[in-house]
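Every protein chain except one is present and positioned as in the full complex.
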Amino acid sequence: MTKKILSQKFYDEMDQLVPRYPTRVALLLPALHVAQAETGWLPPEVMEEVASYIGIHPAQVKEVASFYTMYNLKPVGKYHLKICTNVACCLRGAEALVEHCERKLGIVCGETTRDKKFTVMEEECLGACGTAPAMMLNDDYHENLDVQKLDGLLNGLE
Amino acid sequence: MPKCLIDGREVEFAPGTNLIEVARKAGIEIPYFCYHPGLTIVAQCRMCAVEIEKMPKLQTACSTVATEGMVVKTRSDRAVQNQKSIMEFLLINHPLDCPICDKSGECDLQDFSFKYGDAYSRYTEERRTYLDLDMGPVIKKNMNRCIHCTRCIRFGTEVANIHEMVAVERGNNTEITTVDGRPLETDYAGNYADVCPTGSLTLKDFRFRKRVWYLKKTPTVCEGCSRGCNMEIHQEANTIYRCLPRENMEINKYWLCDEGRFNFHYVNDPERVLDPKAGGNVTNWEDAIQAAKTALEGRKLTVLVGSDLTQEEATLIQELLPKVFPGAGLFHFGTPAITSASEDAPADKILKRKSKTANLHGLEKLKIHGLKTPIATEAVLVIRGGRAVLPDMKSIKTVVGIGVFTNTQSGNFAAVLPGLTFAEKNGTIVNFEGREQKLKRAILPLGQSKPLSETLMMWMNRKKAEHTSAMETTGAEAR
Partner (left out) sequence: MAASESMYIEHFSEESRPLDYYLKKMNGYTASKKAFGMSQDDIIGEMKKSNLRGRGGAGFPTGTKWGFIPKQSTKPKYLVCNADESEPGTFKDRDLMRYTPHLLIEGMVIGGFAIGAHAGYIYIRGEYTREAILLNQAIKEAYAKGYLGNNIQGSGFNFDLTVHRGAGAYICGEETGLLNSLEGKRGEPRVKPPFPAQAGAFGGPTIVNNVETLTAVPYIINRGGEWFAKLGKLEKSGGTRLFCVSGHVKKPGLVELPAGSVTLRQLIYDHCGGILNDRKLKAVIPGGSSAPVLTPDEIDVIVDIEPMMKIGTMLGSAGIMVVSEDYCVVRLIQRITKFYAHESCGQCTPCREGCKWMEDILERIEDGHGREQDLALLLDISDNINGKTLCALGDAAAGPVISFVKKFRTEFESHIRGGKCPNA
């Protein structure tokens, strides 16, 4: 019997959702969100635990988790920056933001800083085109950015 | 029955049939990769797209059900252009492995590329490659060859009832794999290689052993259990290289379990006794038979008949037994704990049965009963093929064996008279439904092994010509 990694809070929150869906498998996407909120990313052991909770094969969890970009199958830094580089944001200077991050943090897009503080990624359209350029910092949107604002934001992060 | 027009040919069809099958009946081939009649339809490969009158876009034939009066063109300019483009798309990342790939010669990608593709590619970018994870002892995986038809995934979830083969990532990076290099769990893993249209999933057992165009195929029946799945034996120069399922919609559809698929190895096993033996030493047939007779003379005898033998063999034993061994008890054996046909039952929800021999139900039909109590006599004559599990005979003083044995199994036998495996003889077996099916000889008897009828005739000092079973044939037929 493998040791449980996820807290009771996970199980309580998931049990609340059970009556809202006609199948158990439909709980999978919500379960992965709740699990990841706890553990930051989804290591194989957590995916196995989710599989066990729902009652499906671990491969079924892996195939779903690896399909969606928001599920982290590798560890991410404390601050996960996802800078949109799709059409509208590129038109309003997103590429300069990416360049600035890479230079300032000394990493390339997709990487995490050695102190595990920052992960920077390019992202597809976030639905904030009217306030471009935009990015996600963990769960929050930051819009109407420019290099100065971004710099200030990064400096302010503990 | 409704009719439609395919390439100008009028075809009758049963309502609900898809266009690939309707065309097939009219002798028209529509190429496809992801479609499989035994699996759900996904219409992913897009290779089977055809032109249908009144529909502006090309339609995939697999997912289109024929309707009355439908007019279909499978070789219109647009359909041909699509076939060429799909082949080009599939080959841009496919390695030119044909010279080293087992699938060569029976590869859908090869065949359809030759028939429907162009002879060149315009791709000059870098090719996508994957690292291969091991999948266990049955299947060899080469992900670079995969064309993402997803037949293997669907086989796993729909037939083998296990969600172990999955697609991870998405888009061009999609990889078909088990999780984290885990071996395949299913007992039906061999079918993954059957459904794969390329050399991406191949059998480790068959890897690099024989080019498929050398193999001669014999339709027969599996002896692995009492279901009697239909099977093909593939051999060359009297060596069996592999067994594949043969389609039978009423018994096994398109599938074969691994136990049945790999059962044949014992036929060519170097440990198999192929020469007559007396007292543990190889000798000639006359001496071996004499030694057998001597060993059993005057003793109380039990005759054990393997339920892996055919109806013809069992009938012969039944007829001759009172003449040769009056008073001897006759029992069948085969699967420990299954002593009668009524105890046979499904072993899983797919194909396998609890009886590990093919003809249990046939022998009981002949009113031969199973061995239920420990053997009480001091002598045993055991007659079997290669499947029936030998009961414990350590306490029996004298054992004579006719049929298929290894050296180890027959180490303390007074005499061994080598006989034929299922692959070396014709015969009738009866499955759990009472269905009669025919074993067909695929290879000539190995070594000095003889058909049971011949052995029994020699035992009774009769000439072969007087009593030859209709089902026994000479070697000429196997050639």
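Per-chain numbering from 1; labels A and B assigned in written order.
Here is the rule we go by: a contact is a pair of C-beta atoms (placed from the backbone, for glycine too) under 8 Å apart; a residue touches a chain by one contact, two chains touch by 3 or more.
A quick note: this is a predicted structure, and the numbers were derived from the prediction, not measured.
Engineer: Could you tell me which displayed chains border the chain that was left out of the figure?
Structural biologist: A, B
Engineer: Identify the residue among B:122, B:207, B:323 or B:372 that touches the chain left out of the display.
Structural biologist: Reading the full complex, the residue touching the unseen chain is B:122.
Engineer: With the full complex in mind, choose from A:3, A:20 or A:103 the residue touching the hidden chain.
Structural biologist: A:20
Engineer: If I consider the whole complex, including the chain that's not displayed, which of B:99, B:171, B:298 or B:326 touches that chain?
Structural biologist: B:171
Engineer: On subunit B, where is the contact patch with the chain that was removed from view?
Structural biologist: 41-47, 49, 57-58, 60, 63, 81-82, 85-86, 88-90, 92-93, 122-123, 125-126, 128, 147-148, 150, 167, 169-174
Engineer: Pick out the residues on subunit A that sit against the missing chain.
Structural biologist: 20-23, 25-30, 32-33, 54, 63-64, 67-71, 85-88, 90-92, 124-132, 136, 139-141
Rule of thumb we're sticking to: only the chains that are shown with their structure count from here on.
Engineer: Please tell me the distance, in whole Å, between the geometric centres of subunit A and subunit B computed from their C-alpha atoms.
Structural biologist: Chain centroid spacing, subunit A to subunit B, equals 49 Å.
Engineer: Which residues of subunit B touch subunit A in the complex?
Structural biologist: Within the complex, subunit B touches subunit A at residues 162-170, 178-180, 182.
Engineer: Within their complex, state which residues of subunit A touch subunit B.
Structural biologist: Its residues touching subunit B are 44, 56-60, 62-63, 66-67.
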